[in-house]
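The complex is shown incomplete by one protein chain, all other protein chains being positioned as in the whole.
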Amino acid sequence: MASSRESRFSLPPQILRLVLLTIAIVAVYLVARYFLTPPSFGQFGFYRGDVLQELASLEPVYAGKKACEECHSEQYQQVAQAEHKSVSCEACHGSGQAHAEDPDVKMAILGFSRCVRCHEENPSRPKWHKQINSRTHYTGEKCTECHLPHQPNEVP
Amino acid sequence: MKPPLTRRRVLGKLGAALAGLMTLPVARTVKAAVQKLRVAPGAAKGYDPTQHRWVMAIDVNRCIGCGLCAEACKKENRVPEGPNYFRTWIERYIITQPKPGSAVARGEVLVDSPNGGMNGFPEPPVKRESIQHSFFVPKLCNLCAHSPCAQVCPVGATFDAPDGAVLVDPKYCIGCGFCIQACPYGCRFFNPYTRTADKCSLCYHRITRGLRPACVEVCPTEARLFGDLKNPVADEALQKFYAENRVQALKPHLGTEPRVVYAGLDKEVS
Partner (left out) sequence: MTNELAQVVFEVMPQFEGFVYPNEASPHPLWGVLIVLYPYITGLVAGAFIMASLVRVFDVKPLEPVYRLSLLTALAFLLCATLPLLFHLGHPERCFAIMMTPHFSSPMAMFGFVYAWYLMAVLLLELWFDYRQDFVEWSKTETGWRGIVYRAFTLGVTDESDAAVKLDLKAGRFLSIIGIPSAFLLHGYVGFIFGSIKANPWWGNVLMPIIFILSAIVSGIALCVFNYMVLTWVRRRTVEMRCLDTMGMFLFYALVFDAAVEALDWIHRVYLAEEGFQVMQYMAREKLFYTLSIGQALIGTLLPLLILGALQLWRKRVPELIRRRLYFGSAVMILIGVLAMRWNVVIGGQLFSKSLRGVMGYKLEFAGVEGWFMGLVLLALPFVILVVLVKLFLSERLPTSGHVPHRSSVPAKAG
């Protein structure tokens, strides 16, 4: 039917069909793109802007030193002045966000393994770091018999 | 051959144009509805990503290989269990004594990272006398200024955030794995549960709350220093680190310009 139309500027029929088809495909693409691009895309850069908030909304598991200080300021002060001052509470006591939110949730009970995790002798450990061989160092029960974890230099 | 313009035709055209314009607000409403189904915006926060530039500095001489960082990272970020999913891990380098008469400065180089080092390290696999020297190297996302992973992501699901973190959008990632191939440091992995790329987020949920990343929080020796280059006053330790050490980055020849820098690296570290 297109071929029957008389006009000086008409395209050959097959080309016309293809042009129409191309326009249809491009239009479908543009419409799809209009609807399917996330609204916040490009807000800060070439990504979904909302993702920053989504990632930030994950709940922490480790509460951080400052949260501990709020209730346990005495122990906090002790540690801050002693050899272990660079060690944060949760390094030994384990993650504490649950406990910080609800004090009824108990922290883990600490034992021997917590001390030797850092202080067991290992040739790869730097020399400045105090290390012991747990088999020969002391055959008694607990590290805390001789060492105060919060003030390691003092003898109980 | 154009038909003459009549009032009727003009009005008709105007009407058609008007009808066309009327569809725009409808389309917008439909678009908003469609897109609402696809995203759930998170809660607003008082954190401005453009006001920070986070970096990390690692002192290899201070790392004692306790593995608390790798353990805390898994816990904090709900990283899948298993020996090949790590956002941060520790490597142990053992450089042995050269064989007598071999006339080389260093012997064989042994590297291992059993379970990412998160359970600590066993006795070295060689005799103590044959060790020339040995050390631990904590690894994590290198926060590249020219991050190859963000460069190759086909859809913009991994990107450099304005505050310097290199993040993955788990709701938009198609899971093609190209970024994992492109990371020269092996810092990315394919998360089998989300079925997307996964990597260190610099504990984005912590740093936006004013907390330190979990690995930094639990590191007992301050081998990892975390700070903000846009607020240098607040991070004295970091400034001291830059001033007192000659720092290095991993694989500098690749031109990624990592913002994670190391002090005390050995030439064997790759």
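Read from first to last, the chains carry the letters A and B; within each, the first residue is number 1.
Rule of thumb we're sticking to: a residue touches a chain if its C-beta (ideal position, glycine included) is under 8 Å from a C-beta of that chain, and two chains touch if they have at least 3 such contacts.
Values in this document were obtained by computation on a predicted structure and should not be read as measured data.
Asker: Of the chains that are displayed, which are in contact with the missing one across the whole complex?
Answerer: For the complete complex, the undisplayed chain touches A, B.
Asker: Specify the residue from the set B:Gln97, B:Gln151 or B:Gln239 that touches the hidden chain.
Answerer: Going through B:Gln97, B:Gln151 or B:Gln239 one by one, B:Gln151 is the residue touching the chain not shown.
Asker: Which of these, B:Trp54, B:Trp89 or B:Phe241, touches the one chain of the complex that we don't see?
Answerer: B:Trp89
Asker: Considering the entire assembly, which residues of subunit A contact the chain that has been omitted?
Answerer: That gives, for subunit A, the contact residues 1-3, 12-15, 17-18, 21, 25, 29, 32-33, 36-38, 41, 46.
Asker: Write the list of subunit B residues that the hidden chain touches.
Answerer: 81-86, 89, 91, 109-116, 119, 139, 148, 151-157, 172-178, 180-190, 194-196, 253-255, 270
One rule holds for everything that comes next: only the chains that are shown with their structure count from here on.
Asker: If you average the CA atoms of subunit A and of subunit B, how far apart do the two points sit, in angstrom?
Answerer: 10
Asker: If you look only at subunit B, which of its residues touch subunit A in the complex?
Answerer: Per the touch definition, subunit B meets subunit A at residues 1, 27, 30-32, 34-35, 38-39, 41-45, 47, 49, 61-68, 72, 75-77, 92-94, 120-121, 123-124, 128, 131, 134-136, 156-162, 167, 169, 171-172, 201, 203-206, 208-209, 211-212, 214, 217-222.
Asker: Which positions of subunit A touch subunit B when the two form their complex?
Answerer: 7, 34-41, 44-48, 50-62, 64-65, 84, 86-88, 90-92, 95, 117-118, 120, 122-126, 128-129
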